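Read the structure below first, then the notes.
The complex is shown incomplete by one protein chain, all other protein chains being positioned as in the whole.
For reference, chains read A and B in written order, and residue numbers begin at 1 within each chain.
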Amino acid sequence: MSGISRRGFLAAAVIGGASTLVGTPTRGWSANSFDGYPEGMGVLVDLTRCVGCRSCEAACNHEQGLPEPDLPFDDMSVFDQTFHHGTQKRRTDENAYTVVNRYEPEEGGAPVYRKIQCNHCNEPACLTSCFVNAYTKTQEGAVIYDSKVCVGCRNCMVACPFRIPAYAYSSALNPVVRKCIFCYDTRLSQGRPPACVEICPQEVLTFGYRRDLLKTAHDRIRTDPERYIDHVYGEKEVGGTAWLYISAVPFEELGFDTSLQREPILANAQDFLSNVPMVLAIWPALFMGFHRLSTKGKEREEESQSFDREEG
Amino acid sequence: MVRNWIWVIVSVLAMIFTSPGMSRSGDTRMPSLVVIDALSHLFDAAEFDHDLHLDFAESCSECHHHTTGTDVTDGRCLPCHDGSEALDTVACGKCHVAQPFSAEYLRKRQVEGSFYHIDKPGLKAAYHLNCLQCHMEMGGPEGCQDCHTRNETGEAFYYSGRFMPAGKQSGDGH
Partner (left out) sequence: MKGLLENGYRPIDSLQKSPGGRRWTFTEKMLLGLSPREYLNQVLRNPLNWVFAAVFAVGVPLILYRYLFGLGAVTHSSNDYPWGLFLGFGLFVMVPLSASGFLLGTTVELFGRKDFKPIERLALLNGLLGYFFAVVYLMVDLGQPWRLPYPMFVSWGTAAVLFLVGWHVATYLSVQIMEVSESFFEWVNWPNARAYIKRITIGLTVAGIILSTLHQGALGALFTYAPGKVHPLWYSENYLWIFYFCSSVFAGLCMVIVVSTVVKRTMAWRCDRNFLDNLDRITLGLAKGASMALVTYLVIKLIGIAHDNEWAYLATGWGRWFLLELLLGVITPIILFSVAIRRNMVGLIRFTAFLTVLGIVLNRLNTALIAFNWNLYQEIPHLFEAMISVTLFCVYLVTYRFILYRLPVLYAWQSVPDEVYAVELERGLIPGQELVPAPAYQRIEDSP
């Protein structure tokens, strides 16, 4: 009996051990509170300045080599477009990494324009949910994506709290995730601001070190408290994002999700992930113990009746 | 619309009473016309009629902050610049750099550090923020091409005019 059990235990231990190897690095990665790289860049978006000229959309289109749009970039009728029975405004997709939408504030007044694109989280959910590590948070602050290893499970899209990554569903042979990469390849890595920032006439988009931008954001709110609501969106949301927003209108009226957690999305999975090594370590001994207890005495008898002896 | 008409009338009147080439005030340092061609890759140069705008501004400092020696109106400048002397040069481009986000400029600001002027827009934004804000308040023209006409590259950039996406419709086609 013991022979069989030892073998069995070893087999379990080997498989368990192998999976432990696989499971353990998880802990290292999920070490808490990564506040972003110190030299990480960011963009401060001052929503009070945007006039909805859509130049950023055009600049992005050219910089990223995206296909021709359906409508010209100076066509403002896109602001009236709605989708899914009028519930949704335009969003990013495989042909547009950034999109400007118009909102009418509840208390009246001039419309507010809001540009959406990847917010380049400090601890991105897309990155931590990707099982082939296709995403990288670069030191410059960009969240970039390696289409060469992407399997196409689209978990990143499920995980992104801002619903940014889009998938090239139309492609049969090489469908990949498409999203804003902070112009990493062509600009950011060479110390230049992204194309949208550069084209923006109003400096709605201020490019700089994220830590400086935070100061600037709070400074603008402090010096003009009448103008701004006291919240820098992206400072704390899901662990902080490289793109920060200040606004005169409450964020929830502009389609921002203000119910987001403070912790990075990965924190939610940590409860489970932290149990993985424990299960791997405890289960073999526990269940072998149960096995021994519940089959004690029966084993010998069974052995003698065993069928495979005759065969073996 | 009505505002625009008023604007046109005012402009015409202003032109009648000003002699081109020299500033109305007689101050030779003051340009009567400023040609802005920073966006020449997409737009024809904008011709800013400085003299014309003298009629709308109550004080030079409305646009020039504390640099002209006139009474400072921007509350953010007051603590330091109340009663400041006029500077040698007051051109926008003197303080507002053309490339506010270049690596060199950002690094320079990192190294120097500063408590003041830390949120200074670049030249392009300085123009647009200042001009457009006022145009909106005063009912001046607000469209991009009211000030600078797009050139061929600009049309291509916006997929506009003859670069309009094929088979698609748009509000401002030709």
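Keep in mind that, in the parts below, a residue touches a chain if its C-beta (ideal position, glycine included) is under 8 Å from a C-beta of that chain, and two chains touch if they have at least 3 such contacts.
Note that the structure is predicted; figures quoted are calculated from it, not measured.
The hidden chain, counted over the whole complex, makes contact with A. Listed residues A:59, A:134 or A:205: the one in touch with the omitted chain is A:134. Set against the missing chain, the residues A:193, A:240 or A:284 yield one that touches it, A:284. On the side of subunit A, touch with the chain left out of the figure occurs at residues 4-5, 7-12, 15-16, 18-19, 22-23, 25-26, 29-30, 84-85, 87-88, 91-93, 125, 127-134, 146, 149-155, 157-159, 161, 163, 165-172, 174-176, 257, 259-261, 265-266, 268-269, 271-273, 275-276, 279-280, 283-284, 287-288, 290-291, 294-295, 298-299, 302, 305-308, 310-312.
Heads up, the rule we're going with is that only the chains that are shown with their structure count from here on.
Across the complex, subunit B meets subunit A through its residues 76, 100-103, 106, 109-110, 118-119, 121-122, 124-125, 128-129, 132, 142, 144, 157-160, 163-165, 168-172.
Residue ranges of subunit A in contact with subunit B, taken from their complex: 49, 51, 53, 55, 58-59, 62, 68-77, 191-193, 197-198, 200-203, 206-209, 212, 215-216, 219-220, 223.
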